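Only one protein chain is missing from this complex, and each of the others stays in its spot.
Let's look at chain A:
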Amino acid sequence: MKDYLILGASILGDAPTDVVVRDGNIASIGSGNAEPRANVPMETIDGTGLIALPGMVDLHVHLREPGREDAETVETGSRAAAKGGFTAVHAMANSSPVADTAGVVEQVHRLGQDAGWTEVYPVGAITKGLGGKVLAELGAMAESSAKVRMFSDDGHCVNNAQLMRRAMEYVKTIDGFVAQHAQDADLTGWETESPAQMNEGRVSATLGLPGWPAVAEEAIIARDVLLADYVGSRIHICHVSTKGSVEIIRWAKERGIQVTAEVTPHHLMLTDELVKSYDPVYKVNPPLRTEADTQALREALAEGVIDVIGTDHAPHPEQAKECEWDQAAMGMTGLETALPAVQHAMVETGLIGWRRFAEITSIRPAEIYGHTHQGRPIAAGEPANMILIDPSAATTVHPGTHASKGRNSPFRGIELPGEVRHTFLGGLPVMLDGELATPRSTGSAA
């Protein structure tokens, strides 16, 4: 393994300095102490104009394997993660078969290790088959070699309040936590002939598409924070999308309820006005909301009411999006556009600096999951999960160049700021100069 000397990079936007990466860790910070070791080659990376950030940690991706390898595989999704600057991703359970047994989560975990571009942590289903009826084998998944700690039926809401209460209680006994996809099934016409298709409001009234009302999300969040308080568990809310949800989470945090919340880059930037094109690339669950919602989400993320960015990376094959709106699949890719989108929505607007950026994309998600080697400071002795980004770059999004199999990026054709140039995974540069380099080989230390 080589040593790496990064010259003149700015850690979290501070004054430029040098960083030495050695044996998987950050060996030193500061100029003048970068003497090469005997018999160990040292590669120099020009960090001029680049900002060093802790590798991003995504609590919410869909890697589609097993079952939908035409949409994405753990390998291609891992490549997309490395290119996007993520050193850890958490793969949701809605694969086929569902990740509701030790066998499936171990398979996904092993595929992630074999790929070696990022760390892949499978998320276990809360209920068997995502059916919302009976608990999945949460203990077996926790004790498996994948050591699952996060449980979610994402894509489906756990609508049954009694089951949700018991899931929150049960995961306490295995040191896990539950992440809820907050969507009241009745209010969104789920499993009916006319399920909700877009945000309910002025635009849906005109377009004649069944509406997904904000209250369908807010009612479940309100219920679940009360349940979390009642049973003394913690709860993570996936992809918060409305202004009203922000108000409920703010209230819950003020009461000391253990709630954490996530927002996607697309909900920070895009609104339901885009649906007027009827282009299914804008179809997503929860749906794109209004300008007032995006503003509230940005402010909540800056203040800390919302804790983290989660991409909800959801690749789909072309035919699933090149069809009538009401038949199109829901979801957007996100791994390779997350940093530019968040820089655009949060940093360029002056709402946050790079220190807060590191908190929402790395430090807090790692804390929520309980990782001790991710989301760490860029300091001597720390694991070298780190990215170098060029904040002054401006790039037009071309989904065809993405490493993900999915081409369903809502940002296509849009120029966004910021570019990930280098990604270090455990001291190894899995991406160098904007190009994928070498994956970590199986068996190396995580």
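As a convention for this text, a contact is a pair of C-beta atoms (placed from the backbone, for glycine too) under 8 Å apart; a residue touches a chain by one contact, two chains touch by 3 or more; residues count from 1.
Just so it is clear, contacts and distances are computed from a predicted model.
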Per UniProt record, name of the chain withheld from view ["Urea transport system permease protein", "Aspartate carbamoyltransferase", "RNA polymerase sigma factor" or "Xanthine dehydrogenase family protein molybdopterin-binding subunit"]: "Aspartate carbamoyltransferase"
Contacting the left-out chain in the complete assembly, out of A:P54, A:G155 or A:G211: A:G211
Touching residue (missing chain; options A:E191, A:E324 or A:E435): A:E324
Selected from A:T173, A:S277, A:Q295 or A:S441 as touching the chain missing from the view: A:S277
Where the unshown chain meets chain A, residue by residue: 197, 200-209, 211, 213, 277-279, 319, 322-327
